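Input: one structure, supplied below.
The complex appears here minus one protein chain, its other protein chains still in place.
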């Protein structure tokens, strides 16, 4: 059963698609989910308002950052423990399982009631963090591809989690860094079928970071659904113009609702 | 009506989508077309066999290279004039309008009965060729994006044609060069909605060159349809294993037929 | 003196070049240093032999990895605490100050007698690690540029250290990821004068990782010296063919000695 030549992520050794249970909601193997919510948890009102709206529009998980990896130390760094507390309150109210980014293993116990741990693009090769998460938690991990990581490197990072004892890994394509500057990043959508050939793990797409432009989120979401992605993670804000972070790429609840409708029309005929 | 600030390609000055008549087949403004055929015209049998097959599967234009831009001077350079002759024979037999690449203005008269002149990625910034085509022909031009051209540069090259007097320009996204080497190029599908915002010209996608891998052509074609492309150009060969050029990325007629079916299921719900 | 508009790294607010004291050896402001040693500490014999050789050839600091960030969990991960112990033994014997990579803040006390803490390219945006180092140590930090980080992002990461209270930051250009695959990375040497314009912090170059090819280390080292770098960090191994890590890019002691000689001829006429 164990084969030294194969990695644990290899489809060759595990032909069936892995389905990851994310707080009662399944991703992978034909189960398509939409994770939505604000880039950062900013306040109770902002989060509750957004959470209710994304649930009403059809999101099945809620995202919200409490610890934010910001390029500059002078940018808003997130509400921290208070952000997690608000997220759990939104979970109680809406019933949506919640996803939040972990940047530091010392924060792990704050995530006890968080359903999915997100590892951000900048930490995809923070191997010590991956090892420690795998050692201490069996919670689903949403592993975002580094913005210049090859597909092989993304899979090798997943292997740190799988080998460390956590089999519940969801991969996320979130755009790569190229010479193109009309968009913040270039969505590498063909990574979805390439990953599906090479691994049994589910693969979702983040059209918000991949483009950096709210107007482009819907078309990229439709393309991601068509190409066979197992889900989406989308930034939605009740008032994007006043968001503390990533307002340019955040959808309003109305735009999000329109996107969900468009994606749902594509899904029955997605490429298999 | 003329505005010095605007380029001729700008959507701002021309809100209606341009529809380009390609030998009786219309591309743009809601008219989606599939161009298919071999990378290179290799022989009468190869071309006729492939042409009949792609027509039967639903292609509405036939492609085939007679003059081939090859990285090495020792690679097969195409059949030249004889390739054009065979292509026109296939046109007569199948009734499909034909698309072929022009690399040298001195060959223009050979293209008299060719319906669409293709400008390849490597010649996207061959400004003299663009000027001369515009000066001597009103035929539709399929302008492929250079593999490292920004969207602004692609549009500026289109402007050479428009300003030179040829308004019949179809743009083509065919993959960009990035650090990713799991695929030959990275399909920059988000370029489709970005281009639709900025220009009234139709935009098609080439999933064959964009990926370089036959197995990935169908998923990328589906994503291109979903994201709002106005058409596809796809390499099909009756016997890819023996193709003189690009066999790895060529579909068999059966694979192409399956791709057309999949794309047609997506199209009615494509992102608008 | 404090200016809210300026970052602490800005040259505008601090025209004099910062000189960082690395265990008695100064880097910056005209002081050029060569750091050399093996990618990984593998054994006492390997390290001592290499350490003596690089000292004899003119290196002024010794490098050696004890904790290694490896793409795959199945690759050699370093000797850990034992590697640090051997490194300190080599320091005692040769008198060279030592540089080693820290990947996990919990290892900080193992680094008590290490002279310079290296933050690797993959951790350049591990903001929690940067904050914690700055909070707990005033030791010099060698901050390597992520392989897809812009210059602005490198500086913003340095700001996390400076703002956190550690002013002893040395920046390191180690190659960027591009479409070019003839070399492992593309050395972005022009980053050196660009950084010198924007910041007072010293900037060194790593020609080993930047090229991935031993034969190319000497020419890149000469170019780095000519363009105004404040130092080099070079991988040297007493037996590269049997190195557990990065053997392809490691110099033999003889090649290193030849490189030092070549660099020393350039230095007096380096671009100022």
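Every chain is named by a letter (A, B and C) in the order it is written, and numbering of its residues begins at 1.
Going forward, contacts are C-beta pairs under 8 Å (C-beta built on N, C-alpha and C of every residue); 3 or more make two chains touch, one makes a residue touch a chain.
Being a predicted model, the structure only gives us computed values, none of them experimental.
*Asks:* When the whole complex is taken into account, which chains on show are touched by the absent chain?
*Replies:* A, B, C
*Asks:* In the complete assembly, which of B:85, B:122, B:136 or B:215 touches the absent chain?
*Replies:* Candidates B:85, B:122, B:136 or B:215; residue touching the omitted chain: B:122.
*Asks:* In the complete complex, the non-displayed chain touches which residues of chain C?
*Replies:* So the residues of chain C touching the unseen chain are 148, 150-152, 176, 178-183, 186-194, 197, 210-211, 215-216, 218-220, 222-228, 262, 265-266, 269-271.
*Asks:* Taking the full complex into account, what residues of chain A touch the chain not shown?
*Replies:* Within chain A, the residues touching the omitted chain are 148, 177-179, 181.
*Asks:* Residue by residue, what part of chain B touches the chain that was omitted?
*Replies:* Those residues of chain B that touch the unshown chain are 69-74, 103-104, 122-123, 125-129, 131, 146-148, 152-153, 156-157, 159-160, 163-164, 177.
The working rule: only the chains that are shown with their structure count from here on.
*Asks:* Working from the CA atoms, figure out how many degrees chain B turns to land on chain C, in steps of 5.
*Replies:* About 180 degrees, rounded to the nearest 5.
*Asks:* Residue numbers at the chain A-chain C interface: does the shared fraction exceed half, giving same, or fall under half, giving different?
*Replies:* Chain A vs chain C: same; shared/all numbers exceeds half.
*Asks:* Provide the C-alpha centroid distance between chain A and chain B, rounded to the nearest whole angstrom.
*Replies:* Here chain A and chain B have centroids separated by 35 Å.
*Asks:* Find the geometric centre of each of chain B and chain C from their Cα atoms only, then give the gap between the two centres in Å, rounded to an integer.
*Replies:* The separation of the two C-alpha centroids amounts to 48 Å.
*Asks:* With chain centres taken as the means of their Cα atoms, state the distance from chain A to chain C in Å.
*Replies:* 34
*Asks:* At least two partner chains per residue is the criterion; list those residues in chain B.
*Replies:* Each of 148, 178-179, 181 in chain B touches at least two other chains.
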